[in-house]
Structure formats: structure tokens, C-alpha cells
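All protein chains but one are shown in place.
Note that the chains take the letters A and B in the order they are written out, and that residue 1 is the start of every chain.
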Amino acid sequence: MKKLIFYILLIAGASIFLYPFIWMLTASLTPENQIGNLTFFPTKLTFSSYSQMLGKIPIGRAFVNSIIVSSAVTLGVLVFGSMVGYALSRLEFKGRNLIFYIIIFTMTLPFQITLIPQYIIMVKFGWVDTYWALIVPYLMNAFGIIMFRQYFKSISQDLIDAARLDGCGEIKIIFKILWPNSIPALVTIGIITFMASWNEVLWPLIVIRDSQLMTMPQLVTLFAVGGAAESQLGVKLAAATMLALPIVFAYLLFQRYFIQSMASTGLKE
Amino acid sequence: MKTKKLIPYFLVAPYIAHFLLFVAFPVVFSVILTFHQWNIISPMKYIGLANYTRLFQDKFFSQSLANTLIFLAIHIPLQIIIALLLAEALNQKIKFRGFFRAAFFLPVIVSGVVVTILWQQLYGFDTGLFNKILTALGLGRIGWLVDPSWAMPSIAIMATWKNVGLYIILFLVGLQTVPAHYYEAADLEGATHWQKFFRITLPMINPTIFMVVVLSTIGGFSLFIEPYVMTGGGPLNSTLSAVLYIYKQGFFYYHMGYSATLGLFFALLILSVVAIQKKFIEKDK
Partner (left out) sequence: MRKQLLIFSFSALIILLLLSCGTKSERKSNKILYWSSNNTQEIDFAAYIVNEWNKQNNPGKITFQPVPEGQSSEEIILAAVVGKTTPDVYSNMWQGDVEDYARAGVLVALDTLKGFLNFIYSRCDSASISEVTSPDGHIYQIPWKINPIMLMYNKHIVSGMGLKEPPANYGQFNFASEKFKEENIDSHGYVKRWFGYSEVLVTWWQRFFDFYPLYLAASNGAPLIKDYKAAFDNKYAVEVFSFLRNLYEHNYFAKERLSARQDVFLSDIIASRFTGPWEILHADKFKPQGFDYGFTHMPVPDEHKGPVYTYGDPKNIVMFKTCSNPQLAWDFIRFMIDKKNDLKLLELTNQLPRRKGLMSDPVFAEYFIKNPKMIEFAEQSEYVRGTDPYPNLTEVFDIISQEYEECVIYGKKSPEEAVHEAARQVNLLYIK
């Protein structure tokens, strides 16, 4: 009996979480004038919303931009994060503690305070409307560094010593020894960074004005807020669906890793 | 070898450079900017404390802070209750756990923009699904996004829907750390499910609950894209979040100095709130 209640709860919950997405998908495929009546299945399927949307905004281009930016940021965070994490966890040098506290400090710093000056730096460097503006500020991530440091601490020192005896340089140690042994950390940090970068909207809204360089969420945001959709609802929903698809796709493939990653971040807090 | 000693410095050099450029300098510049008036195209003008006096008389800013409070007051309890309930359900011996978990987590990973566009339709006064359900049940319609008393709660509900999946998972992990023999001992004494829940589970997952509160608070302070897309800050500025207002001042009106002042104040506010919350947690331990 108790189990039945829980099942009902779960099914109700799942429907509440899934139905809006299903509605969005089916509504984007219904003809414009029937969307108001739609509950579950459309009477007619059409791709007209999608073709209209594709003709109005460079969503393919935005998708590519997002891929480029998010991949570059993720790569940067993994590379630089492991470099600093390694130095902090395994090497002795003056100022090590100072840097550690600086990193903790940046984690607590709310972004609201650095927003405007960062924009001005982009202007002064001439990086407005370039990929640099989207990538460089995000190349270092305090959270990633801390996680790497944590993880590297748990790797056996013998492994590293053996590599040093073989004549390995520090860089080689990081990438040839530590990385292969830190797959969980790499996957966790990689997924979280990629997802956060992909979904970031505020910063692109500030530094990118040229629609050829906009990221996907940014483009869809402006599309929904601005007048380009010509108040055609299906078109807006089509754009939203397209925005959701890549991440949902990745999610369905790597579901376990997504959930594990997010769960472990909470634990580390 | 001398170089060996320098290696760590090479490794952290990029980080230091990045920190100076994107953290240290901006913080310093931000503070300096608060004493100036600047619209980006003209030279900066020194105006002393004028921005600060303006901030303390700014009814829009105080409203945005109040709005954030309302948001948190609804979002956090709602989140905790729903997440706990569903996590508890998932924790039972049930089938298809993977499916349910995946379903709950889906809104978390999808972009906030998608969720906002979607819910804007659901909240429609005439054609939205929620009001259709209400009318079908014989109840009156609600002006979800047009009634100033409902707008921010509506956004809070939407935000809960979007994020609760993450907290379900966190609670699930927390629930699974409660040692089984506590429950077994209670079973021997004939305790009901809810007695077990309130006497054993809740106290044991207190740390998780506090973590959820802190994370939700920080998230709530960053509220921007939802009001930006759904309501533009209205109606009657009831959904104007602090970040949205800071953005407006800086990038609609180009009052860079004033925007920086708002940002500085707000950042300090967040830090104090989080510090207080953390002290609370420490005390409890």
C-alpha cells in the first residue's frame, strides 16, 4: 500500500517534469493556428515552424559557435585546472597557500561585481564581438582547480616518483600519468563545465552584438524577446526545441555521468 | 636544478595572469567606477559619492531586493519539500528508478531559456495550460504573469520545477548515507514510516538540507534570464531582480558608474548572507 502511494507520487512527478517538454515538441510541429487547442497529439504535423525559424535566425551558426566556445572553455578548464591543481597538491613552493586562499576567495566572489569591468576590458582589448571574449574569461575555474587538487591528493606518490625517475617532465606527469588515473574527475569537471558554458546567456548578451557570433541560447533568447518571430508562437517553440535538443541528446547518452557529476559537486561543498 | 624550483611558478603563472586580469583588476576598477559617471562613449566624470546617495534613495533597487526575498521565501521551502518527498519515494525499493531519476533531472540540464519560453506559454492567461485546467475544474483564472501579486511567485514555481531534480539527487545521496540499522531499531519499536522520517531521517540529513539552502540562495540571487525573457521586470516591477536591474542600468541606459555601484553593494550583500548562513551551519554542527 505504502509502495503504491510512492509509485503514484513518482509517476505524477515524472509526468509534471516531462509533459511540458512533450508539449513543446508537439506544439512546434503543429500548424500555428492549432497550437491553442493542443493537449497531447496534434491533428496535423508540419515542419513549417521550423523552416520559418531557420529562415529567420542563423541557428545552425549559433550551434557551431556554442560548440566552439564550450569545447574551448572545457578544454581550457581541464588543462589549466589540472596544472594548477597539480602544483597545489603535489609541489612545494612559496606562495602555495596564498594561491589556494585566492582561489577560494574567487569562488565566493559574486559575478555581479566584476561584470561591468570585465566588459570594459573586452572593449579595451578589442575583443567585443569575438570568440576571445566568450572563451578567455572562463578558461580558469576555481571549482575545477579545487576538485583537481582534491583528486590528485589521492593519487599515490609512488606513481609520480617512478615517472620522475624515468626522466618525465612535470607537464608529462600531468598529462601522461595523472590524467589517465583521474578519469572520474575529468569527466565530472568536463561535463559540468561544458554544460555551464553552453547554457550561459548573460555574458554573451553583454559582449556579443553580432548575430553571426552569438551562442545558441543567446540567439534563442533574443529571438523570443525581440520581434523577429513576428509573434508566431510555433516558431519560438521550434527555436526553443532546437536549443534543447543538443543537451538532451548528450544527456540521454551520458545520463549516468551527468547525474553523478552534479551529485558529487554537492558533496564537496 | 634551479629550473625545478621554478616549475610550479610556470604552472600557476597562467592562473595568476588570469586572476589579475579578470578578478583583481575588475574588483579594483569596479570600486573606482562607483565614484564616477560614465556612459562609455564620453570620458569618465568624477562625482564623488553621488552614486551611493542615489542608491540609498533608489526605490527600484530596494524593490528588486524585496523581490529577491519573495522569490527565495517561496522557492527554497517549495524546493526542499518537493525534493525530499520525491527523494524519499526514490529511495524505496521501486522499479524503473533510473527512468524516474532521469525524468526529474531533465529540466536541470536544459537551458533556462527553453524553460522560460515554455512556461511563458503555460502561464498564458487565456490560452495557457494552467488556466485551462483551472477553468475545467470550475475555478477562476489566475493572472500568473500579469498580476503583480502572482508574477514573482510564478517565476519561483518555475525555478523550482527547473532545479528540483538536482536537489532530489542530492537528497537521495544524503538519504542513502543514513545507516540502515537506525531504521531497523525503530522498526523493532513499531515506529510508523512518518515517525521514522521525522525522528531519524530529517536530523541525519540536516547537513544536506543546509547545503540545499545555501546553494538555492546563491542561485536565487543570480536570477536574471527568467524575468528578462518572461516579464521584462514587470508587472509593476514585481519581477525586477537585482541582477536584471544592474544589467538595465549598465546596458540599457549605459550608467556604468551607477551600475557598478549597484553591483558592488549587491555583491557585498550576497557575501554577508552566505556568511551568516554558513555560520548557522557551523553552529549546528
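One rule holds for everything that comes next: a contact is a pair of C-beta atoms (placed from the backbone, for glycine too) under 8 Å apart; a residue touches a chain by one contact, two chains touch by 3 or more.
None of the values given here were measured: they were computed from a predicted structure.
Within the full complex, the residue among A:10, A:191, A:233 or A:247 touching the omitted chain is A:233. Across the entire complex, the residue among B:34, B:64, B:79 or B:121 in touch with the chain not shown is B:121.
Per the touch definition above, the residue from B:146, B:178 or B:214 contacting the chain not shown is B:146. Of the residues in subunit A, those that touch the hidden partner chain are 32-33, 35-36, 123, 125-129, 132, 136, 167, 169-171, 205, 208-212, 214, 222, 226, 230-234. Of the residues in subunit B, those that touch the hidden partner chain are 1, 3, 7, 10, 13-14, 17, 37, 39-42, 120-121, 124-127, 135, 140-141, 143, 145-146, 148, 232-237, 252-254.
Everything below uses one rule, namely that only the chains that are shown with their structure count from here on.
The mean-CA centres of subunit A and subunit B are about 17 angstrom from one another, to the nearest whole unit. Residues 5, 7-9, 11-12, 14-16, 18-19, 21-23, 25-27, 29-30, 33, 40, 85-86, 88-90, 92-94, 98-114, 116-122, 127, 129, 161, 165-166, 169-170, 172-173, 193, 208, 211, 214-215, 221-222, 224-225, 228-229, 232, 242-243, 246-247, 250-251, 256, 259-260, 263-264, 266-267, 270-271, 274 of subunit B touch subunit A in their complex. Across the complex, subunit B is touched by residues 2-3, 6-7, 9-10, 13-14, 16-18, 20-21, 23-24, 27, 36, 80, 83-84, 86-88, 91-93, 96, 99, 102, 106, 108-121, 123, 136-137, 139-140, 145, 170, 195, 198-199, 201-202, 205-206, 217, 220-221, 224-225, 233, 236-237, 239-241, 243-244, 247-248, 251, 255, 258-259, 262-263, 266-267, 269 of subunit A.
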